[in-house]
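For chain A:
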Amino acid sequence: MSHLKDVLESGKFAVTAEISPPKSASCETIRKKAAMLKDCVDAVNLTDNQTAIVRISSFASSLACLQEGVEPILQMTCRDRNRIAMQSDVLGASAFGIHNVMCLSGDHQSFGNQKEAKNVYDVDSIQQLMIFNKMRLEGQVWGGDELKEKPELFLGAAANPFADPFEFRVQRLAKKIAAGADFIQTQAVFDIERFREFMSSVCDRGLDKKVHILAGVMPLKSYNMAEHMKNNVSGITLPDGMISRMKSAADPKEEGLAICNETIEEIKKIKGVHGVHIMAISWESVVPRIIEDADLRD
Partner candidate 1 sequence: MNDCSILIICCEKMKETVERASLENSAVLALPCLGRIDEAVILRAFRKGADAVIVAGCVEGNCKYNSGNYQARRCVNEVRDILEEIGISGERLEILNLSPNQAVDLVNLFENMKEVVLRLGHPDILGAER
Partner candidate 2 sequence: MILIVGGGKSSEIAAEEVIRQGAVPLRLVLPEETFSFLPDVETVKGRLLSFTGVQGNFQAEIEIDREVKKFNVGAAVIAVDETPKVSDTDCITLSSILENNYLKCSGTIVILLDAKKPSRASHIVAVEKAIEIKDNNPDCRIYIITPEVRTFGLDELEYCKAQKKGIIFIRAEDIKHSSGKMKVTDSPSGKVLDITPDLVITDEEQEVKNAALWAKAFSINLYEDGHFRLGNVSRGPVTSMRNGVFLCGTASRALLPREMDTSARAAATRAVTASQTPLMLNSAEVDEEKCASCMTCVRVCLFHAPSINEKGKSEICRDLCQSCGLCVNLCPASAISFKGVSRIELRNAVDDVLRCLHE
Partner candidate 3 sequence: MYEVGIIGGGAAGLAAALELSRRRVSSVVIDSDKHIGGLSRDLCCKANPVCQRCDACSPVDIRREVRKSPFVTLISSSDVIDASGGPGAYTLSLQSSSGISEIEVKSVIVAIGSPTFDAARDARYRYSDCADVLTSRDLETMMISGNISVPSTGKTPQSLAVIQCVGSRDAKHGAPYCSKVCCKYSLKLVKRVRKELPEIEVTFFYRDWRPSDREYDKLAEYGKEKGVHVVRSRPAEVIIGSRPLVRYATVEDEVREDPFDIVVLAVGLQPPQNSQKLASSLGMECNQYGFFIKKGEGAYAAGCCTGPKDIRESVEEGIAAAGKAAAFLEGLQ
Partner candidate 4 sequence: MIIAERKPISEIISIIGNNKKILIAGCRSCASVCMAGGDREVATLSEALGLYSDLNSLGWEISEISKERQCEKEWAREIAEEASSADVILSLGCGVGVQFIQEVSGIPVFPGLNTSNMGGPEEQGIYLEKCGGCGDCTLHLTGGICPIARCSKSMLNGPCGGSQNGKCEINPDTQCAWDAIYQNLKRLNCLEMLSEIIPPKNWIPSRSGGPRKIIRKEMVLSEDEKKIKEGLE
């Protein structure tokens, strides 16, 4: 059914990566990147019009990825689809063998290149999980109509341990699990202290037993990327120490990778983390090297 599900349930330390679909009608670049990641990651996220910028759809990219022999994770935001479109897309995905589905609220259209679009937000990410969970368990669409064939889904969601109000974040994670989330990919971890605090309260509530948490990691390429991340990307907190390291580094890329490696080492030590999600946006080529350095592949 879903290779990622088997890996996580076998207790192995899972590794997932991310490919951002191109702004073009051909998915050549997806196939190339998928081939690159073929045998070193367990699954690959295909983002759904990230930051509300129009790209080739996540569904098409997932198909291309599947054809290249890499297990895709279909991402679906609540911004562009109402509950009818969501449920029909998930049925289609399952039919074509795409079983990992990640439910996200999605970035507001004012961030992207379609600022005047009307957003949908018929349901939010937690309600989306409830709808898909009902479909896979009871074989019914929301409202009760029977489905001839139940979809097989491995449901994922996002969590941001660095957003406010901090003390409510774990409780919200619990709601996602209750709604049916199987695995969680967190926002990129830079502030390891705050992540450790988050994970300890997750374990206190025993949530690490009920869901597989993959810690997000993002290698920094340059100083101004770090500045950009800190100031313009919502929900990311970058400790100043890291920014000054990037600023003073002779070769920022190497420094970025070093930081990324240190973070992964720290993450491995934290109880309740079942894997790592490497978000090397438009730098997918470096993912194998990261996996090598942190010897994530056994």
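Just so we're on the same page, a residue touches a chain if its C-beta (ideal position, glycine included) is under 8 Å from a C-beta of that chain, and two chains touch if they have at least 3 such contacts; residues count from 1.
Behind the choice of candidates: all candidates are chains of the complex that A comes from, given by their letters.
All values reported here derive from a predicted model rather than from experimental measurement.
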item	value
In-complex contact of chain A, chosen from 1, 2, 3 or 4	4
Contact set on chain A toward candidate 4 in their complex	78-79, 83, 105-108, 110-111, 119, 121-127, 130-131, 142, 158-160, 163-165, 168, 171-172, 174-175, 178-179, 187, 234-235
